[in-house]
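Read through the structure below, which is laid out as structure tokens, and then see the notes.
Every protein chain of the complex appears in place save one, which is left out.
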Amino acid sequence: MTKTNSGNFFEDFHVDMEIFHATPRTVTTGDVALYTALYGGRFAVQSADSFAQSIGYERSPVDDLLVFHIVFGKTVPDISLNAIANLGYAGMRFLQPVYPGDTLHAVSRVIGVKETSKGDSGIVYVSSRGFNQDDEPVLEYVRWVLVRKRAAASPAPEAVVPTLPAALTPEQLGDAVPFIEATEWNADLSGSPHFFEDYKVGEHIDHVDGFTIEEAEHQLATRLYQNTAKVHFNQHTEGQGRFGRRLVYGGHVISMVRSITFNGLGNAFHFAAVNGGRHVNPAFAGDTIYAWSEITDAQELAGREGTGALRVRSVGVKNRSCADFPLFAEGTSYDASVVLDLDYWVLMPRRG
Amino acid sequence: MTKTNSGNFFEDFHVDMEIFHATPRTVTTGDVALYTALYGGRFAVQSADSFAQSIGYERSPVDDLLVFHIVFGKTVPDISLNAIANLGYAGMRFLQPVYPGDTLHAVSRVIGVKETSKGDSGIVYVSSRGFNQDDEPVLEYVRWVLVRKRAAASPAPEAVVPTLPAALTPEQLGDAVPFIEATEWNADLSGSPHFFEDYKVGEHIDHVDGFTIEEAEHQLATRLYQNTAKVHFNQHTEGQGRFGRRLVYGGHVISMVRSITFNGLGNAFHFAAVNGGRHVNPAFAGDTIYAWSEITDAQELAGREGTGALRVRSVGVKNRSCADFPLFAEGTSYDASVVLDLDYWVLMPRRG
Partner (left out) sequence: MTKTNSGNFFEDFHVDMEIFHATPRTVTTGDVALYTALYGGRFAVQSADSFAQSIGYERSPVDDLLVFHIVFGKTVPDISLNAIANLGYAGMRFLQPVYPGDTLHAVSRVIGVKETSKGDSGIVYVSSRGFNQDDEPVLEYVRWVLVRKRAAASPAPEAVVPTLPAALTPEQLGDAVPFIEATEWNADLSGSPHFFEDYKVGEHIDHVDGFTIEEAEHQLATRLYQNTAKVHFNQHTEGQGRFGRRLVYGGHVISMVRSITFNGLGNAFHFAAVNGGRHVNPAFAGDTIYAWSEITDAQELAGREGTGALRVRSVGVKNRSCADFPLFAEGTSYDASVVLDLDYWVLMPRRG
């Protein structure tokens, strides 16, 4: 009998099982500074208390994706320590702002299980939620992940495949943002002259900038999130593994892409929701990440005169320019350079 | 006459000499965030203010080992700038909690000197103490280190070899921890179901996880501690030195091992004392660190109903699994894979 946690295997999950995740985490301005050092974010709301206050926040909120990484990290020891692949996310909503000093914890519920035809693994669907110290939900999302079985001979459970959340509608976006007056928005300070009305559905943007990943950087990031997935940290084992090297945490790439999109979407001050996201190819240290985006929808928000919601598809690409908007090699098979396909909503101020 | 500090040589030390070390250092939540990013710690007390408060701390205390590294770093320019080897630690006691905002400084007293038979160096024994801004001691330890002589011809001082502290008894553990009620301990949030009573003397634990060291990581860590030992930072000189490369600060390995032991000792919330510790082989960037532990004693603590003390021997190992608990190659000669042999006390909550 061992005292070490070897994680849950596919057999350990059953529908409606509720999992209280360790370890609660107080988020501080120290975490915010590291997040800036890791991704170089320049969105003004997250960078300056004064700017955040000018549009109604108490102070600069913690970056939405930092909240996601911390909540996600807590789920790893229970959900995905024996994962073969992280298959996707959907229905991710940021429900209220997180400020430095808040303490986050996470709870997940299993909403589906389905053994694969090969019989050595299965897909686990979970609904995860992050809470603050007052037990108020700050984030929720659905995730599905391919998990190893402990023993191939274990009987298959009854398959339960949940209806995955469809793309979120603007009405479903959370309240992780104050009700702003667009006239308060200082475009000199935010760094972009482009407001909600300036974006057209179908518009493509090559975000131009590229960032090269170093081993130390993605390791620092993933540890900061207390994410324990060993593929990110252990060259001794990964050197003999599938890729011969450490795999970069997919969330690290999401944050890089979000930061890269500042150049073109500089006023998209709140990352409000993810309709769906997939890591379609692995990223490694030495890769240079680029990104391009397509505006796929633009909606007014009831009761929020000052802001509009843009639905964006951002594609993360490695080691090549995005000038020609790379996506599929043929049909719907992704080009080998594409690492991320992310469908999400951002909020942007409207012209007064 | 130069204005640069070339450090003390063996001749410069004499018994009862007292050394006031520079530079005082205010510890902040920024340091705590970096410490998390460097080691990925998941002990709940150090991670979440709310958890720490639930068992009687004011808020999350600064990780015990971060306190050690900061105090130790201050002693380097005066004690070990001309060290050939850091021989050992003993009698290390954490005396009271350090919180973000506290300012630490350090004082050492020389308690022994002994020239080596070769005559070109000597062992210096020091008792070092760390204090907070109110001049209250927060940490004390004894360390002995092999230091170069300025000139081989210098006469040998009278040898004074102090009685090194024996292993500390539970009564000698400091008060760097509140008096907790075990019933307040939330094992879902702490991430481990194993309490004091669940550990048996003689029990061995393979902590399973491994972390690969990068140059940037150990340099960031060691500079964070204001540790000035040049072997950690300067490839230009070290490339021509003993190992042909930069040496990782031994304390970096201690912190990695402490973090790795979470998987198996997740409720060992306070690193209370070190009976003795040795860095038995060097570690370098590229090495993957693993660890295993043996429980060597388990003691009740007078006046502390809610906690017990476990004495643990943790062995840090590089580039191989710890499934077979590697230690000695033959006799008491360490296996080449072993980098750290640490004998210490931790506190753990008791079952209510």
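As written, the chains take the letters A and B, and residue 1 is the first residue of each chain.
We take it that a residue touches a chain if its C-beta (ideal position, glycine included) is under 8 Å from a C-beta of that chain, and two chains touch if they have at least 3 such contacts.
Please read these numbers as outputs of a predicted model, since none were measured by experiment.
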Which of A:Glu171, A:Asp198 or A:Glu300 contacts the chain that the document leaves out: A:Asp198
Residue of B:Leu95, B:Leu189, B:Ala221 or B:Leu327 touching the missing chain in the full complex: B:Ala221
From A:Asp120, A:Asp206 or A:Glu294, residue that would touch the chain that is not displayed: A:Asp206
Touching residues on subunit A - with respect to the absent chain: 28-34, 36-44, 47-51, 60, 188-192, 194, 198-199, 205-212, 214-217, 220, 263-266, 286, 288, 319-320
Interface residues of subunit B (partner: the chain not displayed): 2-6, 20-26, 28-31, 33-34, 77, 101, 103, 105, 133, 214-217, 219-224, 226-228, 230, 233-237, 246
